[in-house]
Every structure is written in C-alpha cells, then in structure tokens.
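Here's the structure, in structure tokens; my notes come after.
Every protein chain of the complex appears in place save one, which is left out.
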Amino acid sequence: MDRYKSLQIANFSMHPTAVLLVSCPDQKGLVAKIANFIYANGGNVIHADQHTDGIAGLFLMRIEWELAGFNLPREVIAPAFQAIAQPLEATWRLHFSDAISRMAIWVSKQDHCLYDLLWRHQAQEFPAKIPLIISNHPDLGDIATQFGIDYHYLPMTKETKLEQEVKQLALLEEYAIDVVVLAKYMQVISEDFINQFSKPIINIHHSFLPAFVGASPYQQAYDRGVKIIGATGHYVTKELDAGPIIEQDVVRVSHRDQVIDLVRKGKDLERVVLARAVRSHLQNRVLVYGNRTVVFE
Amino acid sequence: MDRYKSLQIANFSMHPTAVLLVSCPDQKGLVAKIANFIYANGGNVIHADQHTDGIAGLFLMRIEWELAGFNLPREVIAPAFQAIAQPLEATWRLHFSDAISRMAIWVSKQDHCLYDLLWRHQAQEFPAKIPLIISNHPDLGDIATQFGIDYHYLPMTKETKLEQEVKQLALLEEYAIDVVVLAKYMQVISEDFINQFSKPIINIHHSFLPAFVGASPYQQAYDRGVKIIGATGHYVTKELDAGPIIEQDVVRVSHRDQVIDLVRKGKDLERVVLARAVRSHLQNRVLVYGNRTVVFE
Amino acid sequence: MDRYKSLQIANFSMHPTAVLLVSCPDQKGLVAKIANFIYANGGNVIHADQHTDGIAGLFLMRIEWELAGFNLPREVIAPAFQAIAQPLEATWRLHFSDAISRMAIWVSKQDHCLYDLLWRHQAQEFPAKIPLIISNHPDLGDIATQFGIDYHYLPMTKETKLEQEVKQLALLEEYAIDVVVLAKYMQVISEDFINQFSKPIINIHHSFLPAFVGASPYQQAYDRGVKIIGATGHYVTKELDAGPIIEQDVVRVSHRDQVIDLVRKGKDLERVVLARAVRSHLQNRVLVYGNRTVVFE
Partner (left out) sequence: MDRYKSLQIANFSMHPTAVLLVSCPDQKGLVAKIANFIYANGGNVIHADQHTDGIAGLFLMRIEWELAGFNLPREVIAPAFQAIAQPLEATWRLHFSDAISRMAIWVSKQDHCLYDLLWRHQAQEFPAKIPLIISNHPDLGDIATQFGIDYHYLPMTKETKLEQEVKQLALLEEYAIDVVVLAKYMQVISEDFINQFSKPIINIHHSFLPAFVGASPYQQAYDRGVKIIGATGHYVTKELDAGPIIEQDVVRVSHRDQVIDLVRKGKDLERVVLARAVRSHLQNRVLVYGNRTVVFE
C-alpha cells in the first residue's frame, strides 16, 4: 500500500497538470483546434474526452496535459487560450492540478459524512485542503479538534438566520474557501446566500432525487413502500434539492427494513455518493450546463 | 438443462403444495397455532416465513406445505383453517400450487414486455396459463398468433373508453382471468373498471417510482439529468402510479445517454422487473397491507 | 436522529430477546414443535424464518422471541430446549440479545476497515464490545488510543510466527474474546491457530471470491481485465480464502481504472461488506452448514 500512497501523492503534486473544461456551440474542428493549442506549445495530453449534446447543439470537452515540458508559463496559458476560445464563443475554465482547492465542510449533528470526508482526505483521496468546518450545532466540534480543523458553531434560528449567514460568508472569505460541502447540514441555504457566495456548493440529499424532495426522505420512502433507496450528490441552486446532479447510487431494501434500517443503510450510500461527487468536482471532471452535468471519467 | 426443466415442471404440478397467506393483529402464539394446524393434519412444511410490522401491530405470514400425505381433503382445508383464523381476527388466502392462474396480458404497441412474458411462460418460469391478450392497437396481433393466444383489439378513444371497458370486463370474465398484467399498456385504467374488476392488476411503470409519475418518464429523467434510471412493478389502484410496489430495479446512465438510450436501457429493466413482479405474484409470495407489500422469498 | 439512536440502543438492551439457531434432518412438524416450545412458555415471537435444503435434507431455522413475559428463567431455556432437540437430532445455539459479544479486531497497516468498524460501533450499529486490537505493525496504534482500545503490537516473521500466535491466543483468552475480525490483517492464520481458537474468525477478502484467491487480488483483477471488482466477507477455515461466505458485493470498473483506482474503489467495498458480515454474525443471523451459510434477514 505504501507504494500506492506515494504514487497517489505524486499524482497530485509531483507531475502537475493543466485541465481545460470547455463548452461552446458545436462546429467543425473543435477537437483539432483545442488539441493543437496544447500540441503546438509542447504539451503532452494525458486525458481528453468530449461530448456533443445534439439537442442543445453544444460541444463540451475536458482536456488535461502535463505542465512539465509545456512551453507557455502558467500565467500565459489563459490569455493564450482566450484567443482561441473567443471566436468559438466558448466558455471555459483552466485549472492546475497542484492548485489545491480549499474546502469547507458544513454539518449539523450527524457525523458519518464528516468522518468519511476527513478519513478520505487523510487517505489522500481528495486533492484539497480542509481548513474550516461550520455547524449549527456544537456536537461535532471534537471531531474537528481531533483532525486539527477550525470549527465554527453558528446556531440557526428563524430570527438569526440572516445575521448568521453574514457570518458564514465572512468565514468563507476569511478562509479563502473555493467549495462548500454540505455533509448532512440540515438547514436550507437561503437564496440570498447563494447569490452572494459565487462558488460551488455540493450537497448530499438522502434520497434518489427527484423522489422524496425535502424533509424526512427515509420516512417518505418507508411510507411509499419502495424496494430500493438512494442518495444524490448535487450542486445547490436556489430551488431546493433541484440542482444539477453529480452522482447517485442506490441500495436494495425490503419489508423487513424499518425507517431506522433505511437510515442506517442510507448512511453508507450517503458517504460514498458524497465522496464520489466531491472527488469528481475536485478533479475538475464536472461540467454543468443547463440543469445537467457532464462528469468526465 | 433438460434435467432442470423437468425438475421445474415437476415443481409446479407433480408435488402440489398448499400456501396460506395470513395477516392479523400481532399476538402471542401465532406461529405455533398456524404451524400446529398443518402438523396436526400431517402436513410437511417446505416454506415458512413471517414478518411482524411493529408500527402497524400486524403479523404477516406465508406458510407452504406438501399436499401429499396431508390428512385434510382440499375442500376441507379452508373451513378448517377458518376455525383457527376467526378468533385471531385474521384475513387469509389459501392457494394450491397446481391451481394454475389464468393471466391476461394487455399491451399497446411496444412488444418487448409481451415477448418476454411469453418466452418466460414457454420456459416454464410462470405457473400460469395465458389465454388472452387485449390491446388498444392491432400491431402485436402477429405475436399472439405465433404463440397461439387469442388477441382482442379494442381501440380506445375518449368517447369509446367507457364502452370498451365494458367489453374488456366481459372478456376477462369470459376467459375466467385471475390476474391482468399491463405489459406497456399505455392507457390509464378508469376508477370504474378497477371497482368492477376485483382481481389484481399488475403494471410496469418505466421509472423508479415515485420519481417521474405519469407520461414520458424517460424524457422527464433526461430533463432532470439523473445518473440512474429505474422501473417499477406495482399493483394498480385508483390513484395513478401510486399502488403497492412489488419490485423495482435500476440501471446506471450517463451524460452520453440520450432519451433514445434511456428508452433502450429501460426496456431491459422493464422486462426483468415486470417478470419478477409477475412471478412473485403467481407464486403467492406477495401480501399487500396498506400501500405496502411483503414479498416473501 | 436522536430518536433513532435511542430506539436502536433500546433494541439492543432494553427489550432483551432470545434467539435459537437450529439445524436438523428435515422431517414433519419441526416449525410446530419449535414454535410450540416458545408459545407454551409464554414467549412472543418477533422473528421466525426457516430454510429447507432439499438436497442436503436439512432443516435450518432462526427464531427470536422476547424474554419479557417468558416463563422459563434464562438458565433453564437451554436444558428445556435440549429435551426437544435431542429426538430431532438437532444441533442448535441459544443467544441472548443483551449478552454482548466481545470482538477483537486484527489489522496490519491499512486503516479504512478499522476506522469504519470503530465508527459503526460508536454509532451503535454493532451489538458488541471491542476491547482489543492486535496488529503485526505499530502504525494504527494511535487510532486505538483515540477510541480508548488496547492495542497489542505483535510483529510477525517466519521465525516468530509460532510464538506470536501463542501470544495472540493468550490475549484472546485474557480479553475473553468471542469473535475475531480480520480487518485487512495481511497474514495467513495458521492451521494450528485455527485448531486452538474454537471461536469464529471473520475475514474480509478484497476480491469477489473464488476469483483472485491469495495475494494482490487487485493486481490480479487488473491483469485479467475484469469490468467489475468485488469483496467477500467470510469465515476463516484452514484452507486459505475458502471458508463459508457471509456477504459479497461488487462495483463496476473500467479501462480507466489503474490498480491504484481498484484499490481505492475496493476500500469502499471492503468497508461495507465487512460491516455487513460482522453485523449479521453479531445479530446471530448466520448459520453455517457444509461450506455454505444461511443468512437470515
């Protein structure tokens, strides 16, 4: 295993890569033009995948290449690519694999997703730093301490929601957070907050969306008598539980399973689905368009 | 395989069994009393399973025993068991494994579920006779002919729905049908019809219910950008797509899948989910209570 | 969730139950006789399930009832049941749900299964005490400390294996261990050890057994080019990776997955498969016969 671990660390930092995520109206020559840009500057492509949505008339691409041996300095890549992107009417993002994202985890009282994310982080599964945990309850502060992460307890009531969200925003800015992960944070994020925090927010919803939107999905699932339950990792948008889906998975249940069993089985789903969604996001594999995602593999 | 086939046929007819499906308020001694009834009359139990729903305070049991060597003649079993069931306030059904159910299949234009059911019937997977196919389109008549089954074409329009349902009911009575299977029958069954036809109706819905109720679930799934699609086999009740669920299954999809691909992948799901639901029903393994099912395995 | 947690704790301790696991040659009246024993003594059955293996001519049953209101004192149940079991030539085990098993976890260097078991234990998923961790490496001692569990580091070499196994046996006796869980313990257990330790040992093997027995199953899986990988929770017997299987699960992989990715995906499988196997065992739901298991649900 030690060999694997060191390989993995190497992967994140020792052979840095650049990733371009591009979407534009479909037209001839897109793959060639984008690949040429990299080849002409001496880049070695290690991953290239594209998808054309015929109905939307949209071309979407992810291309990743090694920075070692690439002739353009990092700061020049974006302006240079913009010269190619502009005539294509492309929207695009450029990422460097060693520009580690700063992730905040928000929780309430349940610890399983938090523990899981922190364990995976420790196990080098995530190319991210986790400097901040925010909670509306004090319960999980000890876990934060144990992993050496700052824990901010901001209790939420109807009356204080507005001012607490101001504090949340201030913390996210103070810690220079790039992505917020709601790891069983049992509060609705206000439209105002979403408008002001322009970075992505990933949520784990404990149902197979769009079934069982809102509160108590396991109770809803039990009442409906389903034979399979699910979990959904998605980006948060203004409409509750309706944002673009990144990942889903399911597990079989039976008449023997009470709500408490659905909760228990669901925890295993939630952990793994959230982890996969976060990992895809952090590796810059997710492109959102409309209310859909392309998750490049 | 020949050995298996003959074993299977044997299973249906040469060693007939009786099955009791019982539900009653939970209390002490239920397993003992029911098992004693069979043992006292010389029966050999080959399957017994029970479930207690603590919230509903309900005891549910399936018990199956060999009729060979059983001391009570068939026609006496029901009255004899009623003497035990009455003080327990039990509702119950008695089935004999060689009393083969008569099944009608209703279809529209799609052939995959029909073909699949007929092939499985031929392969001895179903303990049933299939004397009747009803359709609101003429398209699948040739398949009926090929398998030697009567095909009744009853076109449906808003104006004719009422009178056509009268004809459907008459056909079900004429053919002495015990169970109707809607194998992609793309018409809503009226409340009147359900009131009048007192036997079970099984439907395959091409989504993971309760997600995507109603028309065009694959288009709905595509629009929502889900990463998994499903199919649901359920009993039909007056509320559309809301009846007790017997079986569900799912398959993973990706951004590469257009609606046409969801339709194709979904067909494989629909075939297998409907077949499992029908088989569980025909083997008298399904007990409905409230809007839930117990499917004994 | 707090409500669920307290319910779950209640389940383990406040309403203690007795469980009988019985296997005997198949014959008439078995369900009745066993159910009668409980009913005659005032017991309320909350779970009863049986399975008949027609080929082996074997009847296997699990029956669970509430001790509250049961007329026989605990210490009399076993001798009383023996009077029924003897003429049936039955082998059987009696368990009380509040007689919490004492579990030892054995590890090497990988922490994911250990962390997972300890987290689940904390979350009340396991009716067990975990007083002892044994390892052939010092690496995971800090985790033991963090959860307040004794950690014994017993390094293994070819030369020391024999004497170290003596120490292991002594520790298991000292801590009164009922079940050993090999949570990625990367050493083969000797035949001698198995002969002397008469209690069950559960192992997680990182493949879909019987594929890829022995060392480096992920490398083997990669070399074979499989499209799905698995994990297997099984009882340890003298033949390596050949003991009775309790639980298996799988995950899809693709050509994009290098060995390092199989290892990562496999960890998620290993955690959940081992947890399910351990839980089924601790709830006395597993009956072994021949090299097979019945896992009552």
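Just so it is clear, A, B and C label the chains in written order, and each chain counts residues from 1 on its own.
We take it that a residue touches a chain if its C-beta (ideal position, glycine included) is under 8 Å from a C-beta of that chain, and two chains touch if they have at least 3 such contacts.
Everything numeric here is computed off the predicted structure, so don't read it as measured data.
Q: Of the residues listed, C:16, C:42, C:200 or C:244, which one is in contact with the missing chain?
A: That would be C:244, which touches the missing chain.
Q: Go through chain C and note every residue touching the omitted chain.
A: Counting over the whole complex, chain C touches the hidden chain at residues 51, 53-55, 208-212, 223-228, 230, 244-250, 254-256, 258, 290-295.
Q: Considering the entire assembly, which residues of chain A contact the chain that has been omitted?
A: For chain A, the residues touching the absent chain are 28-33, 35-36, 38-40, 42-50, 52, 63, 252.
Q: Where does chain B touch the missing chain, residue by residue?
A: 1-2, 4, 7-8, 109-112, 115, 119, 123, 125, 146, 254, 256, 259-260, 263-264, 267-268, 272, 275, 297
In the analysis below, only the chains that are shown with their structure count from here on.
Q: Given that chain A and chain B are copies of one sequence and touch, is their interface built from the same residue numbers on both sides (over half shared) or different ones?
A: Answer same: the two copies use largely identical residue numbers here.
Q: Find me the chain with the mean Cα position closest to the mean of all the protein Cα atoms on display.
A: C
Q: Give, as an integer number of Å, the spacing between the C-alpha centres of chain C and chain B.
A: 36
Q: Once you find the CA centre of chain A and the CA centre of chain B, what distance in Å lies between them?
A: Inter-chain centre distance comes to 42 Å.
Q: Where does chain C touch two or more other chains at once, residue-wise?
A: none
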